[in-house]
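See below for the structure under consideration.
Note that one protein chain of the assembly has been removed; the remaining protein chains are unaltered in position.
Read from first to last, the chains carry the letters A, B and C; within each, the first residue is number 1.
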Amino acid sequence: MSVYFLCLILFCIGLYCVLRKRNIIKIIIGLGIIEYAVNLFFVLIGYRAGGRAPILAKDQVVLNMVDPIPQALVLTAIVIGLATTALMVAIAIRIYEKFGTFDITKIRKLRG
Amino acid sequence: MNHNLLPLYVIIPLGAAFLISLFGKISKRICDCLANLATFFLLGLSLLAAVYKPLTGILVYKVGGWIPPIGICLVLDGLTSFMLVTVNLVSFLVTIYSISYMEKYTDKWKFYTLFMLMLAGMNGIIITGDLFNLFVFLEIASIASYALVAFGTEREELEASFKYAVMGSVASSFILLGIALLYSYTSTLNMADISRALDIKGISPIISFIAVLFLAGFGLKAALVPFHAWLPDAHPSAPAPISAMLSGIFIKTLGVYALCRIFFNILGISQNILFIFIILGIISQIVGAILAIAQNDIKRMFAYSSISQIGYIIFALGIGTPLAILGGLFHLFNHAIFKALLFLNSGAIEYSTGSRNLKSLGGLNSRLPVTASTSLIGSMSIAGIPPLNGFWSKLIIIIAAIQAGYFGFALIAILVSIVTLAYYLKFMGFTFFGKLDTALLRIKEVPLSMRLSMLILAIICVLGGLLLIPQFRPFLESAANVLLSGKGYAGIVFGAVK
Amino acid sequence: MELHLLLLFMIFAAVAAVEIKDLLSSVIAVGAVGLGLSMVFLVLKAPDLAITQLVVEILCLIILIRATIKKDLPLIRDGRWFFNTASTFLFIAAFLLFAYFALKELPSFGYPIMRVAKEYIAQGLQKTGATNLVASIILDFRGYDTLGEATVLFTAVMGVLAIMRRVGRIK
Partner (left out) sequence: MKNNKEPGMTLIVKTITRLTVGLILLYGIYIVLHGHISPGGGFAGGVIIALSFVHLMLAFGREVALKKLSQAAASILESLGAIMFLSIAVLGFLGGYFFLNFFLNKGRPFSLFSAGIIPLCNIAISLKVGAGLFAIFVVLILFKGLGEEE
C-alpha cells in the first residue's frame, strides 16, 4: 500500500512538471517521469512476496513466481514510451530551429 | 462472413504501410496505387461485415488459437461493424482525395505510410476485445497523428503538434494507469472477462477512480470541453486530408467509441455516469458553437464545430434511451461524413486560392462550382436543414431528449443548432458569395480526384437519411443494441467462443 | 525495505529533475530516475525489464542530451504564477486523496490474484517451449500486442523522418 502511494507521488511529480513548467525539454522530462511511474505501478501490482523471476530453471520446480503478465505489458509500455520521447524530441529540435527558444510562452508570442 | 477475415482489418493497412515504406521511394504512383488499393479492400471488407451478419450477431476470433482469457481475441459485433464501415468509408474517400492534394508536399510516401499506420491503429482499436491491446493500437494511431499534424513542418504546425503530443501522452498515461488498476483488481485483461469479474466483485470506490481516469483519458482524446484545448490548434494545422480524418473519425474512434465500449460494456453504466455524459455533452455543444462563430480561419471554425458536434453525440449517449443511442450513433456516422466533406472543401479552397482566411475570400462560386455546391450541401447538412442527413439525426436526438424529460437540454440543443446554422451561413457567405477579389480571377477548379471524393461525400450526405428506412435500419439498430445490452456483452462474447 | 529506499531515491531524483534550472543537469537527473527504476525492476524480480529499461534509458539520455546541448534557459514566470501553481497543487492533492481511498480496495502489495497468470505459469513451457515466461507471453500468448508494439516504434521512426524533413511544402 505505501509502495503504491509512493509510486503515485512520483506520477504526480511528473504531472506537476507537465502542467507547470514552461520549458519544452522540461515538459518532455515530465512526461518521461509519468511513464516511469505508470510502468513501475504495473510491475508493483504483479509482485509476489518472496516470489521468483518468471524464468524456469533446469531441474527444479518453481512454485512462487511473480506475475509474468505485467512484465510483458510493461515491456510494451517501455517501448511506447521510448517512441513517444523520440518523436517529441524531434518536434522540440524543429521548434528550436524555427523559433530559437524552448520557452512556450515566448513561442506563443512569436506565433502571434 | 468468415472468422478468418477478422485479422485482415489490421493486416491489410499494416502490410500496406510496410510495403509503401519499402517501395514508395521509387515512384509516387506506387504509393498512390498501394494506398488506394488497401483502403478499397478495407471498405469492401467492412461492407461485407455489415451486410453478411452472422446469425448470432457476433464473431469472435482467437488470435494464435488461444482461448480468450489467455490469449487476445478479436470481436466483431454490430457496433464494431458500424464503426468499421464509417472509418473505412471516410478513409477510402480521403485517400482518393490525397492523390492530387498531397502533390503539394514533399515525400508523399512518408505521408501514406503514416496514414496507413493511423488507419491500422483505428481499425485495431475497433476490432479488439482486449483492453491492453486497445491501448497499444490507440498509441499507434496517436503517434501517427502527432507526426501527421506536423507534416508541413512549418511554425504553427510544429507548435500545434507539440501541444497535441503532450496532451495526448498525458491522456495515454491516465488510460494506462486505469488499465493497471483494473488488472490488479480483476487479474485479467480481456474486456468480457473484466466485465464478468467486476459483476462478481460489486461496486467499490476503486471503480469510480478507474472511471475518472478513463473519463479524463478518453475525454482528452475525444476533445470534450474541459479537455479540448489541443483540438483547435491541431486539426487546422494538419494537411486537409488529415484534418478530415482527425475531425471526421479519429476523435470518434479513440474518444467516443472507446468511451462507449468501456463504460457501457465493461464498467457498466450507472445514472451518475450518464449524467456526467449529458453535462459534458451540453457544455461541449455550447462552448464549441460560441467559439466557432468568432473565427475567421475556415479550418479553425470547423475544428470548433467538431467540438460542438461531439457534444451532441455524447449528450445523446448520455440520455441512454434506445432512441437516443440510435440517434447518437446515427449522428456519429453523419458527422463523420459531413465534417470530412467540409474539411476536404476547405482543403480545395486552400489548394486553389492559397488562403483560408474568410476575410480575403469571396465570390468563389463562379470559379469553383463543384467545391461550392458540395460545401453548400455539407454546411446545410451539419446545420440540420431537411432533408439532409444531419437533420434526421439531430431530430432523433432532440425527440429522445424530450421523451426522456430533459426539456431544458433539448432547448439548448435546438439553440445550438441555430447557432451552427449561423456560422455556416457566415462561412458560405464570405467564401462563395459576394464579390470576387481581383487577385483570385485566375484560379481554376481543383483536380479530378479531389472533385470525385467531394462529390461522393456530398451524395452520401443527401442520401444519408435513408439509413432510417426499415431496410437499412438494422445497420444502426444492431450497433445500438450492443450498447443497450450493457453488461450482457460478456455473456454474448463467451457464448460465441467455441 | 530496499524497495522503499529506492523509491524515495527516485522521488528525490525526479524532484531534482523537475526543479534544477540547468537543462543538462535536469536531463542527467532524469537519467538517475530511470536507472533507479531499472534497479527497482531487479528487486521486483523482473530481469527482462531491468535490461530493457537500462538500455532504453541510455538511448533516451543520448537523444535528450542532443536536444539540450548549447540551448538557452528561459526563466520567465508568467503573470498568474501563484494562482496557477496553487490550483495545480490543489488538483494533485485531490487526485492523491481520491487515489488513497481507491488503493485500499486493491489486493495488498505482494499478494496478486493471478487468475489468468496461473495458467501461463502452468502451461507456458509445454505449450510454447520457451523457458522465459515473459518471452512466451509477449511472442506467443500475446504476440498480437507485440506486433502492435513493434508497429509503434516503426510509426515513431517514420514520424521522426517525416518531421525532420527540411522542406515540408513544394512552393
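Rule of thumb we're sticking to: a contact is a pair of C-beta atoms (placed from the backbone, for glycine too) under 8 Å apart; a residue touches a chain by one contact, two chains touch by 3 or more.
The shown structure was predicted, so the numbers you read here are calculated from the model rather than taken from an experiment.
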Missing chain -> touching shown chains A, B, C
List the chain A residues touching the unshown chain?
53, 55-56, 58, 75, 79, 86, 89-90, 93-94, 96-98, 100
May I ask you to list the residues on chain C that touch the chain which is not drawn?
47-48, 50-52, 55-56, 58-59, 62-63, 66-67, 125, 128-132, 134-136, 138-140, 143-144, 146-147, 149-151, 153-154, 156-157, 160-161, 164, 166
May I ask you to list the residues on chain B that touch the chain which is not drawn?
4, 7, 11, 14-15, 18-19, 21-22, 61-65
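Rule of thumb we're sticking to: only the chains that are shown with their structure count from here on.
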In whole angstrom, the CA-centroid distance of chain A from chain C equals 2
Residues touching two or more other chains, restricted to chain A: which are they?
15, 45, 69, 73, 76, 80, 83-84, 87, 91-92, 94
Counting only residues that touch at least two other chains, what does the list for chain B look like?
132, 136, 139, 143, 146-147, 150, 153-154, 158, 161, 184, 189
Touching residues of chain B toward chain A in the complex: what are they?
132, 136, 139, 143, 146-147, 150, 153-156, 158-159, 161-162, 165-166, 169-170, 172-173, 176-177, 180, 183-184, 189
Complex interface listing, chain B residues touching chain C
14, 17-18, 21, 63-64, 66, 69-72, 103-107, 110-111, 113-114, 117, 120, 124, 130, 132-133, 136-137, 139-140, 143-144, 146-148, 150-154, 157-158, 161, 181, 184-189, 193, 197, 204-206, 208-210, 212
Please output the residues of chain C touching chain B within their complex, sorted ascending.
98-99, 101-107, 112-117, 119-120, 140-145, 147-149, 151-152, 154-156, 158-163, 165-170
